[in-house]
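The other protein chains are all here in position, but one chain of the complex has been omitted.
The block that comes next holds chain A.
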Amino acid sequence: MAVVLTALAWFLPTLGLLVSSLRPASDVFNSGWWTVFANPFDLTRWTLANYQHVLAQQGMGRAFLNSFVIALPATLLPVLVASFAAFAFAWLDFPGRQALFLTVVAFLVVPLQMTFIPVLRIYNQMGLAGSLVGIWLAHTGYGLPFAIYLMRNFFGSLPGELFESAYIDGASPLSAFFRLALPMSTPALASLGIFQFLWVWNDLLVALIYLGGGSATAPLTLKLSSLVGSYGQDWHVLTAAAFVSMMVPVVVFFALQRYFVRGILAGAVKG
């Protein structure tokens, strides 16, 4: 019983947002969203106008595309770069291996705040502030410690004989990586990919620092937070805009929950 009530209580705020985003502005303003359940089938009380408005006029449509343009490379790049490094840390012997890996582990929890000012200065000098390349690389750099940590743990759990025999047969580390390690790691790669994708998709701070508020390349989170600033009480606008920003993560969550949970469980070490 307590569990049902808690689950319901957890769900109500989101339900309120969804319902309100589908009501006409005057209704949202004049009555609580729960009142629709008195006449849920009165279709005149439901509308998609709020979504049309935020997507077309408030730039949420553009921001939606921006979020993909930012999140896809900012997911693929760190996963690839981290996989290479993790493979070396797991299955290649080289001087400094242990010390370098410990450094990576140390950076798992460093607050990003420690990095903003020096990086932003260099970005300003190089003209990377506000650019897509700048934000892709920043998310890659920030995502790497966790990505390397996760992949190295996974590669480390693969049977060593496999690589030994491949090397005896004359395979290079490169082909061992592409032919053996990567194909055997699809579950880990999926967990990591989903984790990183949602991380970037939901990020506000990194975008705020490196892209800036009014940028044409602003992702959904940035756009939504600036709408809160300018439309503080226009709940029909804000609820629709918020739901637009949540749609992709919610779909990913329900479709790929298993991988998402695995990524989160592994992420218990990340800050």
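Heads up, the rule we're going with is that a residue touches a chain if its C-beta (ideal position, glycine included) is under 8 Å from a C-beta of that chain, and two chains touch if they have at least 3 such contacts; residues count from 1.
We adopt the following convention: contacts and distances are computed from a predicted model.
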Per UniProt, and picking from "Quinol oxidase subunit 2", "Sugar ABC transporter permease", "2Fe-2S iron-sulfur cluster binding domain-containing protein" or "Nitrile hydratase subunit alpha", the hidden chain is "Sugar ABC transporter permease"
Thinking of the whole complex, not just what is shown, which of A:70, A:137 or A:211 touches the missing chain?
-> A:137
Considering the whole complex, which of A:65, A:106, A:133 or A:216 touches the chain not shown?
-> A:106
Could you list which residues of chain A touch the chain missing from the display?
-> 2-4, 6-8, 10-14, 16-17, 20, 28-34, 81-82, 84-85, 87-89, 91-95, 97-98, 100, 102-119, 137-138, 140-142, 144-145, 148, 156, 160, 163-164, 167, 172-174, 177, 198, 201-205, 208-209, 220-221, 224-225, 228, 235, 238-239, 241-242, 245-246, 249-250, 252-254, 257, 260-261, 264-265, 268-271
